[in-house]
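Here's a structure for you.
Left out: one protein chain. Kept in place: all the others.
We call the chains A, B and C, going by the order they appear; numbering starts again at 1 in every chain.
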Amino acid sequence: MLVVMRHDATPEEIQGVVDTMEEMGYEARPMPGKQRTAIGLVGNDGKVNADRLESLSGVMEVIHVSQPYKQVSREWREEPTVITLDNGTRIGGSEVVVMAGPCAVESEAQIMDVARRLAAAGATILRAGAFKPRTSPYAFQGLGEPGLRLLARAREETGMAIVTEAVDPESLDLVAEHADIIQIGARNMQNFSLLRRAGRSGKPILLKRGMAATVKDLLMSAEYILAEGNGQVILCERGVKGFDTHTRNLLDLTAIPVVKSLSHLPIIADPSHGTGLRAKVIPMARAAVAAGADGLMIEVHPDPERAMSDGAQSLFPDQFDTLMDQIGTIAQAIGRELAEPVAAAR
Amino acid sequence: MLVVMRHDATPEEIQGVVDTMEEMGYEARPMPGKQRTAIGLVGNDGKVNADRLESLSGVMEVIHVSQPYKQVSREWREEPTVITLDNGTRIGGSEVVVMAGPCAVESEAQIMDVARRLAAAGATILRAGAFKPRTSPYAFQGLGEPGLRLLARAREETGMAIVTEAVDPESLDLVAEHADIIQIGARNMQNFSLLRRAGRSGKPILLKRGMAATVKDLLMSAEYILAEGNGQVILCERGVKGFDTHTRNLLDLTAIPVVKSLSHLPIIADPSHGTGLRAKVIPMARAAVAAGADGLMIEVHPDPERAMSDGAQSLFPDQFDTLMDQIGTIAQAIGRELAEPVAAAR
Amino acid sequence: MLVVMRHDATPEEIQGVVDTMEEMGYEARPMPGKQRTAIGLVGNDGKVNADRLESLSGVMEVIHVSQPYKQVSREWREEPTVITLDNGTRIGGSEVVVMAGPCAVESEAQIMDVARRLAAAGATILRAGAFKPRTSPYAFQGLGEPGLRLLARAREETGMAIVTEAVDPESLDLVAEHADIIQIGARNMQNFSLLRRAGRSGKPILLKRGMAATVKDLLMSAEYILAEGNGQVILCERGVKGFDTHTRNLLDLTAIPVVKSLSHLPIIADPSHGTGLRAKVIPMARAAVAAGADGLMIEVHPDPERAMSDGAQSLFPDQFDTLMDQIGTIAQAIGRELAEPVAAAR
Partner (left out) sequence: MLVVMRHDATPEEIQGVVDTMEEMGYEARPMPGKQRTAIGLVGNDGKVNADRLESLSGVMEVIHVSQPYKQVSREWREEPTVITLDNGTRIGGSEVVVMAGPCAVESEAQIMDVARRLAAAGATILRAGAFKPRTSPYAFQGLGEPGLRLLARAREETGMAIVTEAVDPESLDLVAEHADIIQIGARNMQNFSLLRRAGRSGKPILLKRGMAATVKDLLMSAEYILAEGNGQVILCERGVKGFDTHTRNLLDLTAIPVVKSLSHLPIIADPSHGTGLRAKVIPMARAAVAAGADGLMIEVHPDPERAMSDGAQSLFPDQFDTLMDQIGTIAQAIGRELAEPVAAAR
């Protein structure tokens, strides 16, 4: 940690910072410069109260050299985290994993139909919401627990694993019971209470990046889950808030190599929410794999024109087939491969 | 609602949109143009499934003319909402209300000391967190329920009303029991489950704008609370995510007149979180009042250099005195006045 | 300057940084820490090639402690810069200065009419574009030199000073000949060649903040002008790019106190471009004065409904009168006053 003094800081103010550092139990190392003095704090154990230093008289700013996250960092654990699901799908290894499905479970016919097609195309994880966080209180909010049971039936029939979102304590407990991976959505990325409960569930967690979250914020939220003893966290880039309304969000694919260098956790991309436009999903899905994503989350609907939500960003099933071909080739170009399709349960 | 067709849309595609609109129970009004055709939807009752139209073949985009929120809008209720607290403070009328206090309740001595000073300076609402949503799982998370009891004691002694944050169902019920206003923080602005519970609490709710939330998003979140039958909502601008790191957030004061024109709900500003820097709090607090804010939320700490959180953005008590003088004059310049100080309980 | 090493940097890599710093003529001060080593560079004279250090093996990042700007900074010059125009208007002192007028000079009748009304209302500087930078090549681009002559005639009659925009070398020379202040628009803020020419003109320069410019970027651009020996620079906040489309731009009023703490240059605000909406101009103009702006730039049109550009953000003349009253009171509330009206030439 480095405390940078104002250029007009007095010797007394500089000494005040030195004294405070020592009072806090650290060593202070002043570095006088032509323009200003900076004071290094030596022995930072990650518990320094920076607010206290920042509020001292004469201080311009406090610069953090150590990172605030621990267990999620590459420095804590060098080798990548690999998560293995019950159906054999591995996330975080050399395989590129595809999670696909409709925005929401709407009916048994809908979810069974699409699940069969997706499994046949090679997807190994089925995504679909039973609890939907909607901007409007008057919009369709999902089928709830009956939706979870339909997902379980689809898993039974196709062998695909299930990922679905939890939005509060009650739904989290239900999702933990029925699904293979619990999704925490972008709007709940800093719902710390929910993160802790997710940590205690013992299940793999898919944590989506919030729309105003830096990569550091995302890692700090993952740290909440690891701090509860649950290391099975998959991060997901799904677009941040941008100023151009041509797309719903701004998909920040550079976050993928940035996360890879800072953390051992796997990271996937969701180009469906990341762009909000069907015609942009395929190129951006390809780009995510080329950038090094460990997987994709893609919305596919058997009849997008009649979807109850997010129809405009859902692929048609035959578009999905094409996509699987293209990303298979791209994965090979960078020394990876698509995850092996699941053997159907019957 | 207006459906804009691609320039190369065929007559069949245009007819497909017309047919779908009629199948959905609305009237379609095509508007051929030189560059493209647009089709107006007449009879919009706010329940149109835009996703379905957006996903039709030949459609370029769907433009919303009606707003998606209802009860929060000026069109629903013309006169401003005024909320009256037990201690007589009114929010949303001609008075400018000041909520002040430390970031967190730290101890009885701390909260009593600062409450007395703030009441003497004319603040009528005491703010301080008992449950703190912190980016790091290892940071101080608040005193919890004992903190709420200390706040109640400060109210008893000073006559100030209490506003404090709830972060999950449990803390919301506790806060509802002890406080006068329940605060929902920026990170939980789209925690829709918590918003519904806040709506059912029957208490006044202070809803802070999320860091990536548009004004429309903020109003939609407030709609969740009103939809549960609770009309006592106070909005709060506290800065959005910006690209310049000179301040912690980018305080968007224009949101104040924008909200005033769209909604009947009161809106206040929090320049402490909105800037993150003590020296910027006073000018921006003045600016918020000049822009038409119904109140301010300000962090003041008796000893900022020893605060357990947010010390660098907390005012010293004597700075707060100066601020109260300045905003009193500015309120008068625009035909308003500071809220009357409370008569101390003893 | 502080070079932060990766946590896994080898002793050889650390030594490599130390050696390079010394080879560059500076002193190196390594600071070993628990998580990583940082190396302070002592003796920074502002000419360090940070790119070279940043690209060394084992380096995570380079942190700048000194600021890259010089002559614009408070550290270079403590007292505020005050610019005095020929008509006696002073910018940067205790007075709050108002620059007002239509977006563009359209005709003699239009500019004379509005200039008389504005002078009567107390504005001392007339703004209006003769060269308009328009997003579309097919939009009205301004009257050019004849427009400048009309402005000069308005000055002659009303005593107001003239500020108008230059967009390239030719127009800059013409504007320098006719106007009192040369405006460099937001889109040219990093047109360094134009900035240098503005610096050599010897005239006061109004430099508008670019839509993606940090305060530091703005100050660096001003530095280009000062580096040519021209210290008469007025900065202008006019909104940055934001994600909410409720307003055209996001007016960042916090930039005003931020600039005041970093630089001795005056700073004004332009709420007309900063919001793009007539109804938001008045509250945000008041807010800018309350935040400490040295002046305002406001669009006023005698007949906004027939304006050739920016009609929707132009005030009606009687709205401007009200505004002048309100900001006069707010200026007094913070110990300032409106600039004295000019004595009309005849």
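Simple rule for what comes next: a contact is a pair of C-beta atoms (placed from the backbone, for glycine too) under 8 Å apart; a residue touches a chain by one contact, two chains touch by 3 or more.
For clarity, every value in this text was computed on a predicted model and none was experimentally measured.
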Which of C:Glu75, C:Glu223 or C:Asp270 contacts the chain that the document leaves out: C:Glu223
Hidden-chain contact residue, picked from the options A:Asn49, A:Asn87 or A:Gln326: A:Gln326
Residue among A:His64, A:Arg77, A:Arg90 or A:Arg286 touching the omitted chain: A:Arg286
Contact with the hidden chain (one of B:Arg155, B:His178, B:Lys203 or B:Lys241): B:Lys241
Hidden partner chain, residues of chain C it touches: 46-47, 49, 51-52, 54-56, 68-70, 133-138, 167-169, 171, 187-188, 190-194, 196, 210-212, 217, 220, 223-224, 227, 240-241, 278, 304-312, 314
Residues of chain A in contact with the chain not shown: 212, 214-216, 240, 242-247, 250-258, 261, 274-275, 279-280, 283-284, 286-292, 326, 329-330, 332-334
Residues of chain B (touch criterion as defined above) contacting the omitted chain: 2, 4, 7-8, 29, 31-36, 38, 40, 42-46, 63, 65-67, 75, 241-243, 245
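Methods note: only the chains that are shown with their structure count from here on.
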Length of the line joining the C-alpha centres of chain A and chain B, rounded to whole Å: 27
Cα-centroid distance, chain B relative to chain C, in whole angstrom: 31
Multi-chain contact residues (two or more partners), chain A: 46, 241
